[in-house]
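Every protein chain but one is kept in place in this view of the complex.
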Amino acid sequence: MASVVSLPVGELRKSDGKPIMLRDVLGWSVDHKVIGVQYALIALFFFIIGGSLAMLIRWELLTPALDLMANGAAYNTLFSIHGTVMIFLWVIPMSAAFGNYVVPLQLGAKDMAFPWLNAFAFWLIPPAGVLMLMGWFVGPAEAGWTSYPPLSTMFSPDGQTLWAISIHLLGLSSILGAINFIVTIANMRPEGMGWFQMPLFCWAILATSIIIVMATPFLAGGLTLLILDRVAGTAFFNPAEGGDVLLWQNVFWFYSHPAVYIMVLPAFGILSDVLSVHARKPIFGYRMIALSSIAIAVVGFTVWAHHMFTALAPQFRIPFMITSMIIAVPTGIKVFSWLGTIWGGKIRWTSAMLFGLGFLSMFVIGGISGVMLGSVPFDLHVHDTYFVVSHLHFVLYGGSVFGLYAGIYHWYPKVTGRMLDERMGKWHFALTYIGFFFTFFPMHMAGLAGMPRRIAVYAPEFQTWNVVISIASFVLGVSTFVLLYNMVWALRNGKVAGPNPWRALTLEWATSSPPPATNFVGDPVPFKDPYGYGTKEAAAYVEAVEARYGTPDDVAQSSKPAPAETAGD
Amino acid sequence: MDENKQTHAQSEHAPNDTVHLPGGRSITLPGGIYTFVFVILALLTVFEIIVAELPDGFFTLPLLLLASLLKAVLVVTFYMHLNTDNRIFRLVLLIPVGVMLLSAMWLLAVPPVAW
Amino acid sequence: MNRSSSGINIVPILIVAVVCIGGGLLISTLTPTLFPVQASSQAQQIDTLFQLMLAIGGGLFLLVQGLIYYAAFRFRVKDENDRSDGPPIHGNNTLEIVWTAIPAVVVVILVIYSYSVWVSIETPQQNETTVEVVGRRFAWTFTYTAEDIIDPQTNAPVRFNDPNLYTYVNEALRLQMTATDVNHAFWVPQMRIKQDLLVGRITEMRFTPILSTDTNGDGIYEMAEAFPLRCAELCGDGHGAMGLVSHVYVFGSREEYDNWFAQRVNLVLNPPEDPVARGAQILPTYPCSGCHVLTSLGWTGQSGPNLNGIGDRASRRVAGDSAEEYIVHSIRHPLRYLVPGYAGIMPQFIEDDPSNANYMSDADLIAITAYLCTQTASGDSACDISTIEEAAAEEVTTSGMASQ
Partner (left out) sequence: MSEVSIQHTDVSVSQAAARAKAKALRVSNYKFAMWLYLASEVVIFGTLIAAYAVFRYNNPEVVHEVHKEAGVLLVAINTFLLLMSSWCMVMGLRDIQMGNRQGLIRWIAATAVLGTVFIALQAVEYSVLSAAGVLMTPGAEFHAFAAHFYPPTFFHGLHVFVGVLWAVIWVIIPAMRGSYGPGDYLGVEFFGLYWHFVDVVWIVLFTVIYLW
């Protein structure tokens, strides 16, 4: 057995990366690190907005009557904008933030393939977000994030047009970003890193990007038709004039089902990295995890009509039931492989790891209810009820957002050079885990008992469940601020991280924290296996990295005289 | 300029449509084939128009689709150099075309049978 | 550590299997408490399917959560200075094949079972009764047809409308549905069935009720006992309220249903002479309760103007319109005058096309107006029957709209 290991060599260096300042973030920059932080900040901003809307929704639902909101339409705008903002302006940009910051580093590249395009893609997001929120000046969209016509074309106020334009911009931004990722990952891997030596986060971003390039244009096409119907007098979706209401539903779900994987695959990638690093054990079944991402991406294109089981002609329902259920197999492979990864490891209860484990535990519930929903006869009962609301939040919050939280705790030291506070992190985790479970699990019961979704006025018998849900959701809302406070607090007061606080083997840790402008000094040398923990070579590699870039103590020593004034995170 | 071209062509490329690409490969630029493809495209268009003008029959639509598919393939293969260029571009083109065709067929299948 | 993970010890595996399978079965016994009562033959099959899925899902839930919690506590390293790694295990083919194959098998079983349930609940029954359903913002209209009774006035089978669905135990029911403005979805949780109503298309669904709504056996069918009809597709402002206005009444026997049906046919063929009484009888058959409040008929809608005391206010609404003119015009041309604060979403009730779901004959209009005129504080009618007839006969165009 050849045990030759390539090591980064050189003198002891002090950290020469400059932290990203507020003025960097506010201006135009083509540095992928700055752009990554920009994505993260804007996503967190919209996370707060979307979260506030959710709190209003839960406040309204404390009682069966309409009391907080002036009328049903005002309530409809809440969940429409909540859904849209959370999906298009929080989860997707936040995944893009990690993609932008981490992928070039993990590939040992100096930047993305197209830095200018990267910045351009980011700067499409602020105007899109402004357009979305401007809806409140003209009457915001009130047809749900799915915006089914004719409700969205004939009955929704002008904010619906702004909504459509905004999503158009966000879609364009996604496509440009995805093209950039595909080219970067395909062309810019360093020597010695084949496809199957790539970190799994890169695999996840690759699969996500392929889906974005293929699926987002469907949404763009559909939105174009929607805007034309609203402003130019066409009638693509108006049956009275020769249009078809199912056309939108089909086109929308052509995009939006794959979009579910756009939202969750990056979190899968983060999870693979986090579990392996913090359990100090190689990924169990690397190939199976990588290939199941691709399998999910492919099969994900064939299942969209399960969102339309109650609208579709009966003879078309069964094929989609079969494809939908098949998705359970690659997803199951992933879950069991992750279990295999932590099994027998040396698990550190870091905040990142806790959120990783929380992801596994909550996502499984979403997966189980997902298979149930795939079964047509059962779906006939629970379609468009709180059961579905519960399922999608278990997948998107318990899955994606827990994954993103894990990513924040995992990579924050790399971005800022300082560690997040672990005590606060654990409080954050405990509040989130408990608040999340008791917010969304009772929704299953409400849905099974007969509560439809998207209603402000409901039958009094559902009030008990709703009060429980609302109280838990307020806990969940508060938990977010623990994280935000921690992120601001740690900028100045966090422990100095050093180049590689988690002693990880992927390339982003083989440089100082924060990395210098060109990411690496000299050519980076990838370790032969990104998850090869438990070997002497791995230990030697980690030590060599610390020797080259300095231990946390060295870094703290060298930066003692004048603590850098960091304003951005 | 014209002289420039002459000397350039004579000095570097003996048959003047062979070009050396970076990376040591060389490629023949088939000017004749480009023109030939254009002629075929034009003929196919005429053929299509004739088919469309004839009274509608069972074969009208398949013939039209076949002809336009052939035209599209010709342009993509020769004008967009998919025949000589990197293979991954074929994949990049074919996957969305396949997805799109399936989706279009689905959209066409829904209305009449449904309700 | 290395050795223990490769050697297989049968006892813990057996314990885990017993706990997971037993736990799943235990969880699945909760099924009846999660659902509303089973009121249709479809509900029984769907509940059994759910019970199976809950048993499998519950077992899987216990297995995975158990493994996660076990691993998190068992393999935790507390010492911050401990720099040791776990064993370099990269995979195990047998295990990976097993956990690919087991979900695959489970999925195949679920697909086959779901398919068989689907076929059984979707196959058309013999002797189905068809009821037409129209969904609109924010009310439902059910149209019943008496195939064998000819209305002498229209020379067609007698048809009548109602905002509620009436049926009886063990009747194979087929609903033929469409929507007039936006999409809606028909859902009766007790029946476990749901179907979207699509604009411009006819959709259909079928179910067979097996449970009477006369739960206390007094022979009286009250709203409090009837099954609520929920709207499950976002349709705008009054979407939530649309799920509270209509109900499904299931008679205990065919005789009771036939009785009810005969009464309703009789009402169409031999309407009462007194227009106010007639109005009180036919007004509930129009889909007004989804939006309007009218305490005397038990309406609680939220998205339209309140009709309590309308007789007192009607003459003051539009300059130049008497009370009877105002009410008649508001039904025939709802957009002509909008009460401040309300959107123009009321359907226009027309008189020229009896096959239209919004059809309202002049006779019905007169009776309804006469009834609404009696909605005053004093209880006296604000109108005169002959002036109502004049107002109804008068042609009004929408061109003179006061506000839009």
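As written, the chains take the letters A, B and C, and residue 1 is the first residue of each chain.
Keep this in mind: a contact is a pair of C-beta atoms (placed from the backbone, for glycine too) under 8 Å apart; a residue touches a chain by one contact, two chains touch by 3 or more.
Predicted model, so just to flag it, every value in this text is computed and none were measured.
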| item | value |
| --- | --- |
| Chains in view that touch the one left out, judged over the entire complex | A, B |
| Sole residue of A:V251, A:A279 or A:L312 that reaches the chain not shown, by the stated touch rule | A:V251 |
| Option from A:G27, A:G194 or A:G233 whose C-beta touches the chain left out | A:G233 |
| Residue among A:T216, A:S324, A:N486 or A:T511 touching the omitted chain | A:T216 |
| Residues of subunit A in contact with the chain not shown | 1, 3-10, 113-114, 117, 175, 178-180, 182-183, 186-188, 213-218, 220-222, 224-225, 228, 232-236, 241-244, 247, 251, 522-523, 525, 536-537, 540, 544 |
| Chain not shown, touching residues in subunit B | 1-2, 4-5, 8-9, 12-13, 16-17, 19, 22-23, 29, 31, 34-35, 37-38, 41-42, 45, 48-49, 51-53, 61, 64-65, 67-68, 71-72, 75-76, 78-80, 85-86, 88-89, 92-93, 95-97, 99-101, 103-104, 107-108, 111-112 |
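Operating definition for what follows: only the chains that are shown with their structure count from here on.
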| item | value |
| --- | --- |
| Chain closest to the assembly centre - both centres taken as Cα means | A |
| Subunit A and subunit C: spacing of chain centres that average the CA atoms, whole Å | 36 |
| Residues of subunit C touching at least two other chains | 198, 201, 203 |
| Sites on subunit A at which at least two other chains make contact | 244, 246 |
| Subunit A partner contacts - residues on subunit B that touch it in the complex | 88, 95-96, 99, 103, 106-107, 110-111, 113-115 |
| Subunit A to subunit B touching residues, read off their complex | 186, 213-214, 217-218, 244, 246-247, 250-251, 254, 301, 312-313, 315-316 |
| Residues on subunit C engaged by subunit A in the complex (per definition of touch) | 1, 5, 34-36, 42, 45-46, 49-50, 53-54, 57, 60-61, 64-65, 67-69, 71-72, 75-77, 82-92, 95-96, 99-100, 103-104, 106-107, 110-111, 114-115, 117-118, 121-122, 181-183, 185, 187, 189-190, 192-196, 198-201, 203, 228, 230-241, 243-244, 302-303 |
